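Data block below; observations after.
Of the protein chains in this complex, all but one are displayed in their positions.
Up next, subunit A:
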Amino acid sequence: MHGVKRVGQSKEALGAKKQREQAKIKDYLALTDDLLSRKKDKDWSKEAFDLTTRLLQVNPEFYTIWNYRRSIMLNGLFPPSSPEEINSLLASELSMTTAALKAHPKVYWIWNHRQWCLENVPEGPGQDGADFHGWRKANWDRELYVVEKMLDADARNFLAWNYRRYVLASMPIQRPKVSELTYTTRKIETNFSNFSAWHQRSKVYTSLWDSGSLDPIKCQEEEFELVRNAMYTDPNDQSVWMYHRWLVGSGKLYITVGALRQLNSTAL
């Protein structure tokens, strides 16, 4: 966690801890051996699937097992199932990984697995119109909600921000970019010591300026005002100066040199 110091432990405490862990390690190694040999034997059964669940609860970073799990789904569980069953199987995958993310918010492989699940949601439930994307839309909306909860818990989780960009891009019905701007504003106002939020803002603005949806000059004037407020409130915060640097030196300088000079003279 940000800004939390590690606490040293006494020799006795460490020794006791080691002993408790021995038993756990033995179980873990046995389970690992079992699964890896099943994988080699192309065991696509439900039993194997459940074993992967157990192992991944203990060690969600074991990406081989995530791969095996997906193979089991593709080869063993999906073929005999109807689209509804596949959808509900993936839904339960998503809720399982949600729980895993609460405990391990920065493990790439969990996010990765979610992406795979989302991408494999079948078309449906209906044949046409809104229904055609029904399941997908529901899943992507829920995905955005999950990401927002993660960011509420830790607004500086850069994996979550990256994932947010992926989700926004993947939604079958796109949300307007301006609403993303509002979201970054909200996060910045809550605590402007947040590189990721400022970074997101810069990306959104770049795309809006390039597409011609917003006027760069007006935007930049407002952004300089915002940044100045942040600088005067807390001159020591680095993320503000980084954003300022982007505003000034992005190579797409739309304001005049005169305005720059004025900024220099009032900055502390």
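Just so it is clear, contacts are C-beta pairs under 8 Å (C-beta built on N, C-alpha and C of every residue); 3 or more make two chains touch, one makes a residue touch a chain; residues count from 1.
Everything below uses one rule, namely that contacts and distances are computed from a predicted model.
S.K.: Missing chain, UniProt name, options "REPS2 protein", "Trafficking protein particle complex subunit", "Vacuolar protein sorting-associated protein 51 homolog" or "Rab proteins geranylgeranyltransferase": which is it?
M.R.: The chain we cannot see is, by its UniProt record, "Rab proteins geranylgeranyltransferase".
S.K.: Which residue among A:Asn75, A:Ser179 or A:Ser207 touches the omitted chain?
M.R.: A:Ser179
S.K.: Residue-wise, where is subunit A in contact with the chain that is not depicted?
M.R.: Touching the chain left out of view, subunit A contributes residues 98, 102, 141, 144-145, 148-149, 178-183, 185-186, 189-192, 222, 225-226, 228-230, 232-235, 266, 268.
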